[in-house]
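A protein chain is absent from this complex, but the other protein chains hold their places.
In order of appearance the chains are A, B and C, and numbering begins at 1 in each one.
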Amino acid sequence: MTVLPDAPVRLRYEVELSYQVHTSGADFIFNVQAARTPRQQVLWESLTTSQYVPLQEYWDPQSSGRFLRLRAHAGELVLRYAGLVDLHHHRQNPSEVREIGISDLPGPVLPFLYPSRYCESDKLNGFAMQQFGALPQGHARVQAICDWVQRNVRFESGSSSGTTGACDTLAQGRGVCRDCAHLMIALCRAVNIPARFTTGLDYGADPGLGPPDFHAYVEAYLGGRWYLFDPSGTAIPMGFVRLTSGRDAADSAYASIFGDVTPFARALSIRAEAGPDGVLRLPCRTADALSTADV
Amino acid sequence: MTVLPDAPVRLRYEVELSYQVHTSGADFIFNVQAARTPRQQVLWESLTTSQYVPLQEYWDPQSSGRFLRLRAHAGELVLRYAGLVDLHHHRQNPSEVREIGISDLPGPVLPFLYPSRYCESDKLNGFAMQQFGALPQGHARVQAICDWVQRNVRFESGSSSGTTGACDTLAQGRGVCRDCAHLMIALCRAVNIPARFTTGLDYGADPGLGPPDFHAYVEAYLGGRWYLFDPSGTAIPMGFVRLTSGRDAADSAYASIFGDVTPFARALSIRAEAGPDGVLRLPCRTADALSTADV
Amino acid sequence: MTVLPDAPVRLRYEVELSYQVHTSGADFIFNVQAARTPRQQVLWESLTTSQYVPLQEYWDPQSSGRFLRLRAHAGELVLRYAGLVDLHHHRQNPSEVREIGISDLPGPVLPFLYPSRYCESDKLNGFAMQQFGALPQGHARVQAICDWVQRNVRFESGSSSGTTGACDTLAQGRGVCRDCAHLMIALCRAVNIPARFTTGLDYGADPGLGPPDFHAYVEAYLGGRWYLFDPSGTAIPMGFVRLTSGRDAADSAYASIFGDVTPFARALSIRAEAGPDGVLRLPCRTADALSTADV
Partner (left out) sequence: MTVLPDAPVRLRYEVELSYQVHTSGADFIFNVQAARTPRQQVLWESLTTSQYVPLQEYWDPQSSGRFLRLRAHAGELVLRYAGLVDLHHHRQNPSEVREIGISDLPGPVLPFLYPSRYCESDKLNGFAMQQFGALPQGHARVQAICDWVQRNVRFESGSSSGTTGACDTLAQGRGVCRDCAHLMIALCRAVNIPARFTTGLDYGADPGLGPPDFHAYVEAYLGGRWYLFDPSGTAIPMGFVRLTSGRDAADSAYASIFGDVTPFARALSIRAEAGPDGVLRLPCRTADALSTADV
């Protein structure tokens, strides 16, 4: 099977989130919908909630993130979301992908040079410069950072918490995908490479790591685009459906909950389907540099 | 002297920053220009640099911040910026200023609920709820947080560094204006009140604290506007000229420098002038809730 | 029932710890035996292990802690320890218990003035001085610190981890007995009062908080003795059987394990018995200052 230049990877996914709301008036902000971008076309989607409450949607221009807000009654709340997307990857030979000097970065990219809650690049500056400062610039340097994180952070479910940041992960040497992403981002920013935190579904993850789940990975700004990296090494980047991107997990939680609520189930699935031309293109590992975001 | 309802406070300011650039090609991102908003009208401004290099400006829609970039040659670099602004304050009786529920917040305000690099509200949640969770909601609760920070953080020049965050400041009980602002913001977000970090000049600061300088203060989103608070208690909010606002100091440094550079002088001045009607309105302390930003 | 001046409180306790050892050669260091001091007389004790391996015991002169070491085979390891102690409390009117100046402290007490792993008094200096620096010195000041911690740290099982320190607990406002003890100790040292971390069993704890367990509490050096404080407020100090004391939990873990081991059960019990005179003296809450350690 050959992957055709302009033929998209088509993916279908489903997400179901269930909560027990103990007191009426609990606020939810969800961040679970696929971003709509030229390279990620949402062909169909459906979102339903088990409670009839008003839904508000806010689309953040900076992240393409789609914030969905609702105020729930007491009782069970189930959110079901499903969709079908076509991914048109930009592919490039990594050796042709350069770093961009500070003075040539587009304005909206600048915030991704600065430290953020879980990516304390200001604290990691010395470490990062010593490890990666002298490497030749370009995609290969970012890949070296990605590989370093993959080698030095052992994937271990439950080994971190919601307040774990990049410095903690460097010290502990273990974490989940979110932690690997935070550490890689902090190291990139510390050597002046813009990097952001992107969320999706873990297409291609080893079932031994648990049932399908949300995934966190990294985009670095190189050669005028945001290129994909998976520092946890657990999934297949060509199969990533972008939900949102931001500075770090503080911007990108799939659900922020304000109120007395117990989450009790999360079920996700994702699979490839035949594209418009009837050809099934399965996401696969590749040595190409991949991007699904021009801005 | 009476402050007239629709008569602005007019302020003139000058900023001069000097650097020694050791190697050509150092990149600077400055954040020193007055924001242009309906309530802060820039009547005149002038910006010059001692080196003839291209200047790029990027205006961040989210923060109204104006990022100015340049790439400097080796040698001295001096940036001189001066301006004249009219401030049209929104004033309100604090007892009429309510908190806004999560579900009623405008979309662009949501990011200011989340933790950021120097405002680790996720770590401070328990402390904040115990201290301030039970207070009656509204402007008075935010003022109580502001007063608590002012009482519990001693202003001490040089007592913190560029990596000091809100949790450090809580523990150390000392800091500068930036640290007071970070702690107040983190405590607000921890009780679900959106808050942001705003920079300006320290109008009205006691000369005993040093020469005039950049200032950092807080805006909290209440009653549909961003209201001003000065948790360091060192300056007069009615005289604040907004430069930029952001999540925290990571977004809002007055200068981010990439290269081998030694800063060697900083001189600022600010003073009130007679307004269009010939009346001099001096900024003064007031019990009113003040705002200069509708969004 | 009256508590007689020289009549001891007599307590009987049992501890059972079970482990699955996956690879032979795992090293254990236990810290579970009752300290032997003039005011805590061990009348009887028994310690058995389910594996026949050599037991080494080391008695640390500084802490009175009894370190028990063994190297286990693969398979199940169960340690059973039981004992009977008489506690002869020193009781004093709190208003008569003074703080001791630095220059009058005994040499072995000095290390308990300094910061330790989980009691970062050096970071909390500013906060502690502002909250407690101006209070009248003496037992009442230490009690005020204890009460502050009890009011401001909510007891919540599972809310902290093995790497949680006093600064984390201050920020989070929740924790378990170990965290309350660490924060109280750090605040005491920050105002120059020697304080140490002491472990025992949680006599008198509310069964609603879970089955009987190990307990961590605080001793502060005042008036020439180490006085007992229970900043978690969950148990009854008069019923505390001292296991060991140290700088903090790093010195005092009930079990340090080196190897591939899964702990799988922990069962403790403690109850009062009639003393040598046939009288049952139940530990009870008291306003007296209590001490069971002269050094």
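Worth pointing out:
Note that in this section contacts are C-beta pairs under 8 Å (C-beta built on N, C-alpha and C of every residue); 3 or more make two chains touch, one makes a residue touch a chain.
Remember, it's a predicted structure, so these values are computed and weren't measured experimentally.
Interface note for the absent chain: among C:R10, C:H89 or C:K123, the touching residue is C:K123. Across C:P115, C:P212 or C:P283, the single residue that touches the chain missing here is C:P115.
Of C:I102, C:A267 or C:L280, it is C:I102 that touches the chain left out of the display. Per the touch definition above, the residue from A:G173, A:G210 or A:P276 contacting the chain not shown is A:G173. Across A:S46, A:N152 or A:T286, the residue that sits in touch with the chain not pictured is A:N152. Across C:L70, C:A128, C:A205 or C:I270, the single residue that touches the chain missing here is C:L70. Although one chain is not displayed, its contacts with chain A can still be listed: residues 120, 123-131, 151-154, 167-168, 170-174. Hidden from this view is one chain, which touches chain C at 27, 29, 56, 58-62, 67, 69-71, 101-103, 106-108, 110-111, 113-117, 119-120, 122-123, 162-163, 192, 247, 250-251, 256, 258.
The criterion applied here is as follows: only the chains that are shown with their structure count from here on.
If you average the Cα atoms of chain B and of chain C, the two centres end up 47 Å apart.
Chain A and chain C have Cα centroids lying 45 Å from one another.
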